[in-house]
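Other chains of the complex are left out, but the ones given are in their true place.
Order of writing sets the labels: A and B. Residues in every chain begin at 1.
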Amino acid sequence: MPRHSLTITPRFYETDALGHINNASIAAWFEVARITFLESLLASTPGIAPNWVLASLKIDFIAETFYGTDVIATVTDATAGNSSLTVCCEMLQGGKLTVRGTAVLVHLDAVTKQPSRIPESLRERLAAVNQY
Amino acid sequence: MPRHSLTITPRFYETDALGHINNASIAAWFEVARITFLESLLASTPGIAPNWVLASLKIDFIAETFYGTDVIATVTDATAGNSSLTVCCEMLQGGKLTVRGTAVLVHLDAVTKQPSRIPESLRERLAAVNQY
């Protein structure tokens, strides 16, 4: 399984009066990156329900992001704990690293909605992702 | 019942690179104005379920809206058709008219989710609002 990457074309309304993309829009892009990553993972792991909550978010703004040039967001690492999944993401614009993000998600039991151990089948998929 | 007004303090992330509030943020503010209007109306009309869908939206941008000064959004008219409710809103910033909006909402039956006649009790409340 190759690394999960997606192209984000900055939208004009995502800029702010400082003339660059606002930090809250970048937090929103990070959600797009990790949700599409999880969707691609789950699509190849039948029977794993999509029950996740976001526990924490860390974003480093390495350089400004601007309107007018596509951004490539790549999930660079995804590490499973017991019920948690730590997803790392990098965003590049014009080949330059602009954003590095880390999100911690918690896997919930589909019925009880309580944290529950990430199933083995998903762990195997994650191991395959991280070989790249 | 007095006119429904609310104060919106523009947020920095609602600006765009043109240095003013982006039009999509103003569409979002209009939702705040009409939902809080409906909530205030329904709060005084027990038994009317909050089942509305937005059928159309019209916004005239009379003047630019800027960061740094509060906006007053007022529902200036609310007229019931059979199942539709047309809500008009004006926004002023620093006493100057900046936005005029009209939204058409459709009242749905709580069970069938089909358009259904706006109940008499709500019509009476609307009539009271429009006396102002």
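The rule is short, and it goes like this: a contact is a pair of C-beta atoms (placed from the backbone, for glycine too) under 8 Å apart; a residue touches a chain by one contact, two chains touch by 3 or more.
These figures come from a predicted structure and were not determined experimentally.
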Query raised in the report: 2 identical chains shown; how many in the complete assembly?
Result: 4
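Convention: only the chains that are shown with their structure count from here on.
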Report task. Return the distance between the CA-based centres of chain A and chain B, expressed in whole Å. Result -> 35
Query - In the complex, chain A residues that touch chain B - result: 12-13, 15-17, 19-20, 22-25, 67
